[in-house]
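Only one protein chain is missing; all other protein chains are in place.
Chain naming follows the written order as A and B, and within any one chain the residues start at number 1.
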Amino acid sequence: MKIRNFIAVLIFPLMFSLSLAEAHMPGAKPPPDFKLKPIILNDGGRKIKITMEDIGRYHNERTERVRRKLLKNEGKSVQEISEIIKREFAQADGKCPCVCCAFRVMLLAVQKLWSEGVAERSDIKIISHLPGQGSMQCFEYITGSGLGIPNVQSKGEFSLIFPPKDKREKAMGDIDIDDWSFAVIHKSTGKKFEVQIKDDVFPKGFFALRKKVNVEKTATEDEIDRYGIMWEEVRDTFLTKADWEIFEGEKEPFPIGGVIFFSLLSIGVICFICVPKVRRNKKSFKKP
Amino acid sequence: MDRKLAQIYFGILGVVSLVFGVVNILTTISGKSLLLGILEIPADMFRGGWGGLVILSAGLFYLSGAKRLSEIHHFSKVVMASILLWLIATCDIFAMVCESIPGGEEGPFFNTLHGFFAAYAPPYKPAIFLLPFSLVVIYYIYKRRSE
Partner (left out) sequence: MRLTTDQRWGLIDKIAKKTITFGKYEHTLKDALGELTIKPLSGIPIAIAVLYGFWSIFCSFAGTLCTDGFFVKLFDKHFLPWAQRFFSQLPHWLYYILIGEPAADNCFEAFGVLTSGLFVALGVVLPAVFIFYLMFTLLEDIGYMPRLAVLIDTVMHKIGLHGYAIVPTILSLGCNVPAVTACRILETKKERFIMMTLLAIFIPCGAQLGIMQKVIPATMGWVLLYLLAGYFIFGFIMHKLIPGRSPEILIDVPTYQMPTFRNVGKKLRMRTVCFLKTAVPFVLLGCAVVNILYLVGFMQWLSNTLSPLFVNWFGVPKETVSPLIAAFLRKDLAVAQLSVIEMSKYQMITAVVLVSIYFPCVATFVMMFKEGWRELLGSLVVLGTVVFLYGGLLHLIWMLLGVA
């Protein structure tokens, strides 16, 4: 067995278990109302719609499965496992920041690369630098390459670029802003869309606090609460903000609505000031 | 005929204002703002609750005055209702103007052109939608004066 594969085998489950804490945040407030269109793909001749809810559900199921396995390995009984799962996943909807981010990336990529027509599932290749279970499972669901996805007719490609050897400890859950970069390739044409998440999507101190809470496990109660608030903030940003507020290189659209309103307002103010003056001048002109 | 038309017009405007006012107050009580396309119904105590109360009063004034527009006291109620709507709309627009001029916490002193126009972008509060419809009363004031 090659060393690289051995390390991958060793790192993968560790990353999995560590990022579980990230993926799942018990006690988190439900997300706000959001309007995200579904991703429409062609899967072996039939059109499919992938919504945020579908991916959230899928991510939830896989996380629950892994958690059951881990609890079983710890020696817990079936009843104990059921109770723990019920308690931890009571209000989980699977919409963690990684999942939401990955979904937004795909929405933008499909818009950019397949602006005319519907994307073929088998024509999609995704390269991610983010070793988070949420984003990985989202990309797996979209490409059809993940476990337990129903009715898959064709498959795309998904690969995770591991951090280089000297920064291997990053893979142990210690991620930073550089890892939130992705590339989506339109295989048949070779067109590539690369995107990096903006720095200010994450509140100040987010990654350092995340390391303390999820990796080092040295956070105080206060810090855990603070991290929970930041986690919700990041998730809500990915669900509700515009593309230009999330992704580097996306330009804010020109506010046409604002221009129209301002013009109407200016015309109204000018009429309000000038029309009475004109009427007064007309009246005084008419008088003999 | 014209008078009948005016009665119907201000009656409908009164009902719409009343509905907006009630929705404003209910939204404030619920604590969650409503976004319907380019219409935004705020949920804060000041613009939502207090402003909603004023819009509701305007609606009641319109409905009370639209019954007999020929009579000066009823017509004055319609004019007052319009004045109340102009007041709320002016305050909302003034707030937009005040937000559009400075460049923000981290930005320059004065806003960029992009930022300036973005301050006037939708969504808008209910009083701004009602503003153009309430201006019709000016025509009736001039008409009454000439009569």
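The definition used in the following text is that contacts are C-beta pairs under 8 Å (C-beta built on N, C-alpha and C of every residue); 3 or more make two chains touch, one makes a residue touch a chain.
From a predicted model like this one, the values you see are computed outputs, not experimental measurements.
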For the chain not depicted, the shown chains it touches: B
Residue, one of B:Leu13, B:Ile41, B:Leu69 or B:Leu84, that touches the chain absent here: B:Leu84
Which residue of B:Leu18, B:Ile41, B:Val54 or B:Ala121 touches the chain not shown here: B:Val54
Residue among B:Ile8, B:Ile72 or B:Leu113 touching the omitted chain: B:Ile72
Residues of chain B in contact with the chain not shown: 45-47, 50-51, 53-54, 57, 60-61, 72-73, 75-77, 79-80, 84, 87-88, 90-91, 94-95, 97-99, 101-102, 105, 109, 141, 144
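Rule of thumb we're sticking to: only the chains that are shown with their structure count from here on.
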Averaged-CA centre spacing for the pair chain B and chain A, given as whole angstrom: 39
Of all residues in chain B, those that touch chain A in their complex: 38, 93, 114, 117-122, 124
List of chain A residues in touch with chain B within their complex: 252, 254-255, 257-259, 261-262, 265
